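To start, the structure itself, in structure tokens.
Shown here: the complex without one of its protein chains, the others still in place.
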Amino acid sequence: MNEIGGAPLFFLEFGDIVIYFSPFTITLFLLALVFSVFVLVSRPERQIDIAFGADAFYAKVISLSELKFRRFMSIACGLACMGAMVTGDLFDFTLFVSLVGICNVGIVAAVKSRHVQNAAYQYGLVALAGTVPMFAAAAMVAATTGTLSMLELAEGTIQVPLAARALLVLGVMGEGMAPFYAAKAEMFRAPGAPYVIMCSLSSLLIFLRVAEVILVL
Amino acid sequence: MIIQKISRILSNFDNILPLFAAACAVMSIITLISLPLAYHEDQLYPKRIVPGSTLNPYDRGGPPFTQAEIHSQYPENSPTAGYVTAYLTPFSLFLSEYTSYMGTTIVAHPGGILDEILYNTRGLDTVVEPTILFIAFAIAAYIFRKGGDE
Partner (left out) sequence: MWNEYSFGLAIAFACALIGFAALTRERDDLHKLLLIDLVETASLAVIALIGTDLAEALILPGLVVGIAELLALSQIYLTKEGYQQNPVKGLNIEVMMRSPAPVILSTILVVYGIILSGFTGGGIAGLGVVFFLMSRSFTGDFHVLEIASGISWALWVAAFFVFMFLPGWWYFALLGAAIGILLKVITKMSLVGAMWGETE
């Protein structure tokens, strides 16, 4: 058996879907957990604009409903990340990654600015398009190997087609596209900084995990 | 210079979807080239169509409250797998005995192989799936209400 992330320490069995904790997945899991807790306890950034030529400043106000909604989305995103880090089933992994993608859309789309919403819409389209190669990859793995369990696939008895692996990576890239938008100045200048960071963190985590999945297959 | 150019194209988010779609199109071509793929014959949950059964195309494999045999990934993790497959509600039992239309409505009734997979052996998938629906609905409802405030 390929052990990219170290030997699995323990398993959590949910029927056909076996969750496994190896040193690699447990590290990513804890990272997602810690950041979810940070999001839960942190207060959003208050932006201050200095007025030129005068001794004054404007503070931007974030409505309570927006704060609550974005915090909820960030925590959901953290939970989805935690799931995606430890799941041992390929189709379940793709579902968790789709959940991360849609949570990222939610975090961004809550901002009340037309420009940001336009970006959120474009990102949502990419995330939706990303599900196509991802599901196709999972289905191709199931059809050509007869199993979806990563633990079985890691035995290496049957070769997973290269096209399926490439499709999986492409799909995850589509879902994790958010930082490309979040890196834009307009997006970061939108109030509510800690939540936008969750977008970047979740993308980083799912990229790391998909690397492991590809190597294990 | 090239990097500058690329980053300028990428920084306009109207270009990202066409770019991603182009990547998907190229990937589709690569997949088409890499065909034919061998189909693995030993599949999980194979489809059995019993000729003449009134339960076609979802034959459930047994009378209610007995354990049908299903080919799951880890049978030891779901000791009761097979009971849901065989279960028929009284109404669907009636339908299957007196008509041959049960197969067309079977997905609508609790029990059957699909419920076995969706609720029991691959239950976690089904928990994630309504969560996605719930999140999407929360986004839509929030944006809808917020639009009303303005």
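To keep things simple, chains are lettered A and B as they appear, and every chain counts its residues starting from 1.
The criterion applied here is as follows: contacts are C-beta pairs under 8 Å (C-beta built on N, C-alpha and C of every residue); 3 or more make two chains touch, one makes a residue touch a chain.
As the structure is a prediction and not an experimental result, all values here were calculated from the model.
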Shown chains touched by the chain that is not drawn here: A, B
Sites on chain A contacted by the missing partner chain, in the whole complex: 13-15, 91, 95, 98, 101-102, 105-106, 109, 114, 117-118, 120-121, 124-125, 127-129, 131-133, 135-136, 138-140, 142-143
Chain B residues that touch the omitted chain in the full complex: 17-18, 21-22, 24-25, 28-29, 31-32, 35-39, 43-47, 58, 78-80, 83-84, 87, 89, 91, 105, 107-111, 113-115, 117-120, 122-130, 132-137, 139-141, 143-144, 146-148
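One rule holds for everything that comes next: only the chains that are shown with their structure count from here on.
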Chain A and chain B, separation of their C-alpha mean positions in angstrom: 21
Contact footprint of chain B on chain A as seen in their complex: 13-18, 65-66, 69, 72-73, 76, 80, 83, 87, 89, 91-92, 95-96, 98-99, 102-103, 105-106, 109-110, 112, 118-119, 122-123, 125-126, 129-130, 132-133, 140, 142-149, 152, 158, 161-163, 166-167, 170, 173-174, 177, 180-181, 184
Residues on chain B engaged by chain A in the complex (per definition of touch): 10-11, 13-14, 16-17, 20-21, 23-24, 27, 30-31, 34, 37-44, 72-74, 77-78, 81, 120-125, 128-129, 131-132, 135-136, 138-139, 142-143, 146
